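See structure below.
Missing here: one protein chain of the complex. Every other protein chain is in place.
Here the chain labels run A, B and C in written order, and each chain numbers its own residues starting at 1.
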Amino acid sequence: MARPKKVSLTEAIGQIKDGDMLTFGGFTVWRRPMAAIYELIRQKKRNLHLVEVNGGTHDDMLVGAGCVGIWESSWCGHELYGKLGGNLARRIEKGEILYEDWSHIQVLNRFVAGSKGLPFMPTYSAMGSDVLNPDNDMLGKAGLRDGSNPHIGKHKHIAYKEPFTDSEIILIPAANPDWCITHVQTVGTEGTVRVEGLRFSDQEVIKASKHNIIIAEKIVSEDSLREHPTRNMLGGYLVDYIVELPWGAHPTGLYGVHEPDGEFIANFFKSTRTQEGFDQWADEWIYGVKDYQEYLDKLGKERLQTLVADPALGYSKTMKRGSR
Amino acid sequence: MARPKKVSLTEAIGQIKDGDMLTFGGFTVWRRPMAAIYELIRQKKRNLHLVEVNGGTHDDMLVGAGCVGIWESSWCGHELYGKLGGNLARRIEKGEILYEDWSHIQVLNRFVAGSKGLPFMPTYSAMGSDVLNPDNDMLGKAGLRDGSNPHIGKHKHIAYKEPFTDSEIILIPAANPDWCITHVQTVGTEGTVRVEGLRFSDQEVIKASKHNIIIAEKIVSEDSLREHPTRNMLGGYLVDYIVELPWGAHPTGLYGVHEPDGEFIANFFKSTRTQEGFDQWADEWIYGVKDYQEYLDKLGKERLQTLVADPALGYSKTMKRGSR
Amino acid sequence: MDSKKGHSKPGEFKPMDLLACAAAREVKDGEVVFAGTGLPMLAIMVAQKTQAPTAVCIYEAGSIDGRPIDLPTSVADARCSYQAAVADGLNDVFGQLQSGIVDLAYLGGAEVDLYGNVNTTFMGGPTGKRLTGSGGNNDIHSLAKRSVLIMPQLGQKRRFVEQVSYITSPGWRFPYGPNREWRSKQEVYGPAFNGGPAAVISDMGVYRFDENGEMYLDTVHPGFTAEDCRENCSFKLNISKCQGETLTPTYEELDLLYNVIDPEGIIMK
Partner (left out) sequence: MDSKKGHSKPGEFKPMDLLACAAAREVKDGEVVFAGTGLPMLAIMVAQKTQAPTAVCIYEAGSIDGRPIDLPTSVADARCSYQAAVADGLNDVFGQLQSGIVDLAYLGGAEVDLYGNVNTTFMGGPTGKRLTGSGGNNDIHSLAKRSVLIMPQLGQKRRFVEQVSYITSPGWRFPYGPNREWRSKQEVYGPAFNGGPAAVISDMGVYRFDENGEMYLDTVHPGFTAEDCRENCSFKLNISKCQGETLTPTYEELDLLYNVIDPEGIIMK
C-alpha cells in the first residue's frame, strides 16, 4: 500500500536489524532524529553501517554506544558546542571502528546517485585531496570492496578521463541505505511530509533509502498540507513508518520550533573525552530513562521552554547566547 | 554587480545575437515567455540554436519565422490544441533545419550537468531507442561535432561500461546555453524570483545558462518575497535582466493567473500547415502589431478576461472547456 | 452484487469508454502510476475511484498524487496539482522514475511493434512524416516496471507493425550497439532493468507479451473477433492465447467517466 503505517517509536526502530546501513535527515546539530538515536542505543543495535552527508551529535552518540561498525561521512562535530565528535575521534585513533572519509559534495553525490537509480555521480571536487588517496581507502584496505556487500562500492572512486572534454573527473559510487530516519515539523495522516526552513539534503537521503521512518513534531490532516503542494517535500508512498513525537529532535534544533540545546550538547561533548565519561553520560540520559517521555520529563518543562523559537522568525529572540 | 538590470523587453531581447544558443523556462504550453518570442521574431534574430527540455507553441513560432538554425529537444507540440509543431515538422521533412532528438530525461540531464558545472550526466534511459542510433546523430552527420562549437558536444552520447556494476550506461553531454528566457509570476526589485505552481525544469535551465532574462507578471518588493525564502526559486545574482510584462505568457498558461488560450493556439496550429499559412498568421499577430501592448489591445480585454484563473484553485472554474 | 458493479451491454458504451475502463483495470491498489495527457488521465482516475483508491499518480511535469476535481487537459495543467502531495518539477519525478519506483505507466504512440517498441517521432522513419518526438514516452517506457500502451487500431493496421520505422521507446527486444544486433531489454539494461511493456489496449482488444517479449491477443473487445484483431495488424498476430471477450465497462465506471471525472465532456464528448 502506498501509505505509511503510524507506529510507536519503539516499533519503528524495532524494524531495523543489526548490520543495516543507516542514514539520517538534518544537518550537523539541526533537525536530527535524536529520540530515534536514543532508542537505537536502548535496543542495542550492533554493527550498523552509517553513511551520512555530515555527522553530528547523533552519530557520535551511536558510535560511543558501540552501535556502529562502519562510519562513512564528510564530518563529525557539534558546531560551536563541541569541536569534533569525541567518541568517533577516539575510536578512530584506537582503530576500534572502520571509517571512510569523503568530501561534502562526494558523499552528497552518493545519495544523489542513489536517489536517481544511478550507479555513480561525477564531480570535480576534491581532486588532489587525501580522501582520494588509495592509502586512505579504508574499506578497500579492510577487504570490503570485493563486491560481496551491496552497500560497499567495488571502488571508492574512479578517476575517469571523460570523453567530452578529455579531462579527468571523479566518479563516486551511489549509496542506497536500508533505512533513513528523518525528523520533520509536520507529516500528514497519509504520509505527506513538510519541512519548514532549510531542507538540507533530506530529499536526497530519503529518496536514496530503501525504507523511511519519518518522525514528526506533529501529525496533521492531509488536506491541510495538500492545500499547498509546492511547500511539501515528499509523498507518503515513499514513507514506511510515521511516528508523532514532539521535541523528538532535542538536543538538536528544529527551525521554527526550538533552538539546539547548546549546553546539553556541550556537556555531552565534554563527557566524550573518555569512553568511561560517555558511558556515565549514557547511563544518566539514555539507559537511565525508560523512554523518550521520561527523558523529556527529566529535562523539565522549564528547560525546554527556554529553547522555544519565535515561529515568525524561526528562532528564539530571548535565549541567552553570548557574553553580553 | 550581483543585481539584475530592469529594462524594457526590446532592450533585453536586443542583447541576444544571431547564432546564440537559447533555452526557455516553462513546459509545453505553460508559462512560456511568449512576448519575448514575438520580440525575437520582430528583431529578426537568425540562426538561433535552441536546446529545450521540451518545445511548444513558442519554439514552433520561432522555427516558422526562420529564426532557428538548430533545434534540439525531446518534443514539440501544443498539447490538446495541436498535435505537433507544424512549422518544425514541415522544415524537418523538407530538410530546412538541423535538428537533434533526445528523450526527456536525456535533454533534462544536459541541463542538470550544465547547471552543476559537469561535462556530462549518466542515465539508463532510452537504451535501445533510435535517438541513440548513430544514424540519427544529426549534428554529427552535419560535421558539427568536431569540438569547434562549444555548444555542441564532441559526442551525442557515450555508451560507457561503468566500473561499479560493470554494466552499460549512457553519458549525455552538458548544455550551457548563452541565454535562458523565463516567464514567472513575480520577481523582486533585486531579482529574487518566485514561481507559483510547478517549477518544471526552470531551475536547471536557468542555472545552466550563461545569461538570464526574467519576465515577470509583476515586479514586487524584495522584502515581501524574502519573508518566505523557502518559496523562492532563484536569487537575483543569477539574473541579468528583469522585465515587467503582465500577460507576457499569452497564449500559454500561467498558474494562478490565467489559462492557456486554447482557441488562439489551435488557430495558430492550423495556420502552420503551410509556410504561407504561418506567414499570414505572423503578419497579423506579430509583424502587424508594433509591440506587445498593441498585441494585447488587439486581443481585447474581454477575451483575456475569459482566461483569468481563480487564484485559490490556480485555474479557471468558469471557462468553457468541453462539449457539455 | 450492487447493480452499479454490473457490466454494461454492447450498445450501452462507446469504444472509448471500453478503452478507458480496460486501461483502468491494469492498476492495482497502492501502485505508483505515471500517466500522460488524455485517456491515461481518465484511466488512472477511474482506477483510483474503484479498485485502487490508494494508487498514486505522478505526472511528468512534476505533480505527485494530485486529487483533481476538474479534469486536467495536460500534465502541466494547474488541475493536476490540486490537493497534490507534492508539486515540484521534472528532475524530481524523472529521478524517481529512474530509481525504479514506478509500477505502471500509461502511454500512447503512433506505431507499436511485435516487441512493444513504440514510435512517436517519425511515421515511416526519419525521412517520413514528422511527429512530436519522444517527450517522456521513451523514458517512461524504458524505466517503468510495466507500461500500458493505449492506441487506436481499427482500420489503422499500419499502427500495429512487425517492426516500428523508428524506435522512440524501447520494448522487449530491439537492435542495440554498434552492430545493431537484436538484444533483449533485460540484457541491455542490466541492473537498471525494471520491466517493460505489459499491455497494449486498443479499440479492438487487449494485447500482452509472452516470455519471448512477443505480442499476443489476450482478450478481444465485444463486437470483434480474434481474426478481426489479426486483420488489423501488419504482422501475423498470435491469437492462440486469446482468453475471450474483454469485460465491458460497469455502470459505475460509465457513471464515473461521464458524470464525475469528465462532466464537462472534454474527452468523453
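Everything below uses one rule, namely that a contact is a pair of C-beta atoms (placed from the backbone, for glycine too) under 8 Å apart; a residue touches a chain by one contact, two chains touch by 3 or more.
Predicted model, so just to flag it, every value in this text is computed and none were measured.
Taking the complete complex into account, the chain left out of view touches A, B. Contact with the chain not shown here comes from a single listed residue; of B:25, B:86, B:119 or B:173, that residue is B:119. Among A:38, A:200, A:237 or A:295, only A:200 touches the chain left out of the display. Considering the whole complex, the residue from A:33, A:64, A:77 or A:177 that touches the absent chain is A:77. For the options A:5, A:228 or A:321, the residue in contact with the chain missing from this view is A:321. Touch with the chain omitted from the figure is made, among A:27, A:120, A:264 or A:285, by A:27. For chain A, the residues in touch with the chain missing from this view are 27-30, 53-55, 73-77, 79-80, 83-85, 88-90, 92-93, 101-106, 108, 112, 123-131, 133-136, 159, 165, 167-169, 197-204, 253, 255-256, 262, 309, 313-315, 317, 321-324. By the touch definition given at the top, chain B reaches the unshown chain through residues 1-3, 114-119, 188, 190, 192, 203, 207, 223, 225-227, 229-230, 232-238.
Convention: only the chains that are shown with their structure count from here on.
Measuring from the averaged C-alpha position of chain A to that of chain B gives a distance of 39 Å.
Note: centroid distance chain B to chain C, computed from Cα atoms, is 28 Å. Along chain C, residues 63, 81, 87-88, 98, 143, 191-192 each make contact with two or more other chains. Residue numbers of chain B whose C-beta contacts span two or more other chains: 123-124, 165, 167, 169, 197-199.
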